[in-house]
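Take a look at the structure set out below.
Left out: one protein chain. Kept in place: all the others.
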Amino acid sequence: MKITRRDVLVWGAGATAGLVFTPVPWKLLSDISIWTQNWRWIPQPTHRPVDVKGSFCTLCPNGCGIRVRMAAGWPVGVAGVRSHPISRGALCPLGFAAHQLIWHPQRLRTVRHRRSTSSWDEAHVAFAKACTEGPVVIVDGYPGHAASSLFEAFAEKQRGSYRVVSGPEAQALTPYETWSGVPATALGYDLENVRTIVSFGAPLLDGWGTPGQFTRLWAERAAGAADPDLRLIQIEPSLSRTAARAWQRSAIHPGGETALAAGIARVLLEEQLVQARGPMPPLTLAQSAEQSGLSTDAIRDLARLIVGRPPVVAIASDDNPSIAALNVLLGAVGTRGGIVQKSKHAKSHLPAESELDSVRAVLIDSSVPWDFVPQTDAEVFRFAAWDGGSSKADWLLPAPGFLEELTDIPTAPTSAIETYAIASSLVKAPPGVQSAAQFLGRVDPDLTPVDKIIHTRCEALFRARAGTLCAQETTPVAMIPSVEKLEEQLQSGAVWMGEPQHPGGLRCKLSEWPQATRSECPPCNSLGTWRAPVLPPLASKLYQESSLREGPERRNP
Amino acid sequence: MNATRNTFVFGLGVAIALLAGWVIFPRALYVRQNQLLAFHHKTHAEKSGFTECGQCHALRDDGTFGGIPSSDTCTSCHSERMGASHDEAVLVDNYVKTGQEVPWLVYARQPANVWFSHAIHVQRAGLACAECHSTYGQSDEVRIYEQNRLSGYSRDIWGHSISRIRLGRHDGMKMDDCEDCHRRHHVQAGCLGCHQ
Amino acid sequence: MASTVLTDRRWIERGAERASLPQFLLWLAPWVVVLAVGIYAGGLCLYYGLNQTNMDNRFAFGLWIFFDLSIIALGAGAFFTGFLVYLLKRTDLRPILNTAVVVGFICYSGAVTILMIDVGQPLRAWFTFWYPNTHSMLTEITFCITCYLLVLSIEYLPILLRNRQLRKLPSFLVFEHQLHKLMPVLAGVGAFLSFFHQGSLGGLYGVLRGRPFAFRQGFFLWPSTFFLFILSAIASGPSFLILVTAAAEKVTGKRLVPREVFQRLAFISGALLGIYVIAKAIDTLIWLNITSPSLGFAPWQFYIYRPFGTSLLFVEIVLFGLIPAFLLTYRRTAALRGWLLTAAGLACAGVVLNRFRLTIQTLALPTLAFDPFLQYTPSWQEVASFAGVIAYGVIVYSLSYRYLPLFVQLKGDRSHVSVD
Partner (left out) sequence: MSTRYGMVIDLDRCTGCGACMVACAAENNVPPLPQATSRTGLTPMLVRRVSNGMEGQARREVFIPILCMHCEHETPCVSVCPQQAVELDKGTGIVMQMPQRCLGCRYCMTACPYHARYFNWWDPAWPQGMEKSLNPGVAVRMRGVVEKCNLCHARLHSAKEKAAAAGKREIDPADYVPACVEACPTAAIQFGNLADKDDPVSREAHSPDAFRFLERIGTEPKVYYKSGEAWVRALKGSVSEVEVKRG
């Protein structure tokens, strides 16, 4: 018998009716919605156990203490370390997402010669050749760390020279070097004891120096109080986030800092508000008022306010000598709460910019800020972990990134106390990556490698038996049984802290008021002393998904 | 005549639907996989003399659950091949020696949004492992791992009765099953208690 | 031969005058295009997610919520007419009943479609039935609308089955006849459900304590907007029916329903609108003087942002409220087609404006003292899916008009069916 259309319809009706009494529709309904909860293209975190490692942030010279949460061999979180004597548990916003930098899309993974892919061997040949042909310059961003001494040794042997690019905080200390002979790297701010700070545009609350140090001090001794124990006076043309939170703030004309410093100095001397009797600035009060944009009375009041609660120190955002001179008048140099000498054996270094002509090659370490471009026609070897784009360098050499390299952390530029720490490499660096130190080590095998240098430094610390080791609890170095124990503790996140030096012994001879110089470095941006050419993707939220910070534009593609 | 024919055709439809829904569908919905290695709980228990599940499936110091022992645990006995079986060779050569983890298929794996703490349920509440995992620990079988094609869940989550009617006592690890047990023990957790 | 191929006469009601098939297809064509674009746009939203729209975290509800609230309000004519005909025995309204059902069906199915496109996880929508939160207005809405859409479909079915060809199947005819007996019950159920979800749509924003522009004190568990929405819906529903039918008459160039029906609807619409506007005015006063001040919000702050000035309030209450209410109830004006349609139009505009202010203005206004006043312009995908649903409505209505006996009075009242 033939099947009619009706049969099909009826059969379909029956099947549908029957299906309702099977699990099919109901189970599918459930499973499809569960499917939307577990889309395969959405990554999920690992099941592997998490353990916490102590280390230090190497993304700027300040080396804040960090706790790194590790799972399946990769970092999954970064946090501050309370017991760190300088950073005191704080990190800059960028630090909290720094562990993502390992995976940054702009990560440099291959050697590049003039933008085309090349190899380490070719780079070696080129550099070795350069070394034989003429003087080479090695540029370092973190003077004083183990690699630095390797760089210096190499430069010495090759009749080349070792140069340093220092951040704005360090540069602000250079005038004192010229007047006292003590190297700027040996100086620091005794912030713990200061009670009045006159900041000439220094972003004190916005990533200045070791981010945690001053903000924590300010929070404990200044924030919110009508007459705080620590007076922060911000002198700045614009309403920066530091100015917004400062105790007092004077809006001056852009570039008026020099004139205002002179004006204040004149008032201090005329009204004999300080012991110093000179030198008297050439500018009259009227002139400085006119140039700074404040009234003469305002300047007088400011001067009186400043000396109202000693000890006082003026902090400049660059190497402006007038502000340094003001500190000398205020007696803030070599005194408690002022600018102090923290170490006896620090060296002074040539700035990277000085005479680079008649140089055969320039090797730039990955610690040097990306925007440093040497004014030279020499062959440039640029080490970097990330490609910041538009580089003039002939060679781009992939360096180990965050957490990937064993390095030590010398004293932070602004700190008043010597510290020493070791950031061990927690993550295996990707293949085809080499640090400048390793590179030079291959060129000249006789150089002492970084790990050896670190070991000798630990031995020196151990033999000196001075200072204390800050971990969960602090122990004097004298109590530590062996150098191995000391090194092991340092490797796992402990910090060595030296004894505070006696402030005396730092004398500045200042016969006449310094000439105003064109300031060399621009004031710090809101990134503080951040050195990597890229931001952690999550940190770009600050710029992209909130109105919290204006610029720089997101640096990621 | 016409009417009877209709009823027959209709009934046929119903019958086929029921067959497809109850017999074919459950088979089609799940992918069946064998474990890479034939691991026998019973044998290992006897050889090692272990009596507690926790002796292999231990809690870590921070209270998190160790789960399936890592391959270096095997090293203590399987550092060299113990017998000629193919699986043995695979285990020793590919995992024990290389130190890689065996890609076990985890029957009781919950999805990412679930947070389940063995410490709380076993340590504090004192539940027996068999409450949820049945007696697989004493068995000598190597179960087949069934994975739902749509949700990617192990069959154990939904339970082996496709209709979830008359589930075995230790069968099923859906939220409903968790809730039942919580209700029986008068424990209130709230969403936050068990979800990430 | 060709002519017979190109004709659908045998599907069209005997004696009913209909345009030729090509003409009809020509009329449909543009709407089909719009519908196609709409489907594409909706597909984009479902496939790529709601980043296709211009909604954002602050403007989390956009065009769609306004659209849904509006068409559901306008669709209220369906249940209300059914309510009048079957429960209040106003048989004189029967001629409009089928249109009412079709319009209602279109509006509700359209609303549900849009809703499914504009939630982030439509595949989980059934959770609302499995794990319902009984305190949520949205749960109430979901339940009622789903059930009522079902009711509407069943109400639509007999009209469908009365198609000339389908009628020929005896079993269908029996089925249709049974259904017909069911109608009063369905009308009752429909009325009940509709009263609730029309209300809960009002409650949707009325309960938002965090949005003082929308928040209203309530009676029992429902905020005042709950009742205002019911009122405004049943007030504008009939007006919308008038407009739709008038439009149909314009397009077909036929007189489809006797004038009295229009008069009747107009009067009902007008009277209810009058009551609504007064209630609305009182509610606004209470809200401005008691509710929002008690939450720390001064009335004037809702009106300082252009274009949401007090003028809108005036427009809503007087221009789109009192005036149409008068025009619709006053016999003289209601008798004049021009006036009638204008008034009906104003009445519908009124309810739409009300829905717009409640949904869009509420989100645009700041709550925290340092919030900005927000702007939002829908993306083309949103507009397209919006237009698509309208096209869908026109198409369904056209088809129903062409092939189904929408206006039964053409052959005298056929409350019981006779096989011919």
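The first chain written gets the first letter, and so on, giving A, B and C; residue counts start at 1 in each chain.
Operating definition for what follows: contacts are C-beta pairs under 8 Å (C-beta built on N, C-alpha and C of every residue); 3 or more make two chains touch, one makes a residue touch a chain.
Fair warning: this is a prediction, and the values are worked out from it, not measured in the lab.
Considering the intact complex, the chain excluded from display touches A, B, C.
Among the residues C:Leu25, C:Ala60 or C:Leu169, only C:Ala60 touches the chain that is left out of the figure.
Although one chain is not displayed, its contacts with chain B can still be listed: residues 59, 61-64, 111-113, 115, 117, 119-120, 123-124, 188, 190-193, 195-196.
In the full complex, chain A touches the omitted chain through residues 36-37, 39, 41-48, 50, 69, 71-72, 74-80, 89-97, 99-100, 102-105, 205-207, 211-212, 215-216, 218-219, 223-226, 239, 241-242, 244-245, 249, 251, 536-542, 544-549, 554, 556-557.
Residues of chain C in contact with the chain left out of this view: 49-51, 55-61, 119-122, 124-125, 127-128, 130-133, 135-139, 142, 204-205, 207-212, 294-298, 300-301, 362-363, 366-371.
Please note the rule applied: only the chains that are shown with their structure count from here on.
Taken chain by chain, the contacts run in an open path, each chain touching the next and the two ends left apart.
Between chain B and chain C the centroid-to-centroid distance comes to 51 Å (mean Cα coordinates, whole Å).
Computed centre separation for the pair chain A/chain C is 63 angstrom, with centres defined by C-alpha atoms. None of the residues of chain B touches two or more other chains.
Of all residues in chain A, those touching 2 or more other chains are 32, 35, listed in ascending order. If you check the complex, the residues on chain A that touch chain C are 29, 32-33, 35-36. Looking at the complex, you find that chain B touches chain A at residues 5-6, 9-18, 20-22, 25-26, 29, 60, 62, 64, 66-67, 111-113, 148, 150-153, 162-163. Residue ranges on chain C touching chain A, taken from their complex, read 121, 123-124, 126-127.
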